[in-house]
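One protein chain omitted, others in place.
On to subunit A.
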């Protein structure tokens, strides 16, 4: 398995896996550190991050945000991303955990 690939896999607590661009996922400081080869975590070898505290619904939204952020990196008037009210608290915890 290659140490560096363009895509990484994020696996939620209920077993859903999301394959996202590495550069997009790395805006999260936590994921960046997990995947940093120099730090030698298991995730950096397998390019797979497993989140035991984030379920599929929330992780899907997080991945959506990664691409939202990628898209609006340098644009001036950024429209707000739609966040469903019922996921608010869980997403807040996830965002806090992932540092995004």
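Keep this in mind: contacts are C-beta pairs under 8 Å (C-beta built on N, C-alpha and C of every residue); 3 or more make two chains touch, one makes a residue touch a chain; residues count from 1.
In this text, contacts and distances are computed from a predicted model.
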item: Which of "Leucine rich repeat domain protein", "Protein Abitram", "Vacuolar-sorting protein SNF8" or "Notchless protein homolog 1" matches, in UniProt, the chain that is not displayed; value: "Leucine rich repeat domain protein"
item: Residues of subunit A in contact with the chain not shown; value: 26-27, 62, 65, 68-69, 72-76, 78, 80-81, 83-85, 88-89, 91-93, 95-96, 98-100
